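Only a single protein chain was left out; the remaining protein chains are all shown in position.
== chain A ==
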Amino acid sequence: MVLLGSGGHTGEMIRLLDGLDFTEYSRLTLVITEGDNGSIKKARDFENSNFSSNEEVIISEHEASMTSVGNFVVDYIFLPRARNVGQPLISSAITTIGCIVQTFKIMWSRNTFPHAILCNGPGTSVPLCYVFYLLSLVKFQNAVIIYVESLARVSRLSASGWLLYPIASRFIVQWEMLHEKFSRSEYYGILV
């Protein structure tokens, strides 16, 4: 499962996905915020250039769509926007909970839970990752969270990075300076 979100993050994530070998996997779930047309387009372009699709089943315009290529499935989960500018905190908390509930409902209905979550820091990914983490503590599921900090973060972590640092199974940064500051982080040069 890959969490996408807003321009720069999506761009970097697609670059990361371009280098991935999917042959050992059976499903790629892309989580996108509703109305984020830039990310949706980038995801579709990525899908079309990597997986020539045999059939496309659109389950619901707003909830999800799914493409299967042989045995490999690419599916989407579209989430409502977590936070509009000026939205009061309490109502944004409610939408965030709504996001999480919706994600699990969709995964439940498709009877599929991810084995790994790949995330590079869009805002909605933080609460979602925490829920997965808590569920893994009670052995409800056991997705590993892999976090790749954005290239734009040279010397300080992003807010999402800070929040996910304690719970990510693997935490990858792209600048040596960050790696020196955060001992759990891993550094392999620029990956995007």
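Everything below uses one rule, namely that a contact is a pair of C-beta atoms (placed from the backbone, for glycine too) under 8 Å apart; a residue touches a chain by one contact, two chains touch by 3 or more; residues count from 1.
Here is the rule we go by: contacts and distances are computed from a predicted model.
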**Message:** Given that one chain of this complex has been left out, which of "UDP-N-acetylglucosamine transferase subunit ALG13", "Tubulin delta chain", "Translation initiation factor eIF2B subunit beta" or "Protein archease-like" is its protein name according to UniProt?
**Reply:** "UDP-N-acetylglucosamine transferase subunit ALG13"
**Complete:** Among the options A:Ala93, A:Ile167 or A:Val192, the absent chain makes contact with A:Val192
**Item:** Positions on chain A contacted by the hidden chain, ascending
**Value:** 7-8, 11-12, 15-16, 19-21, 24, 41, 115-116, 118, 144, 146, 148, 150-155, 169-170, 172, 175, 177, 186, 188-192
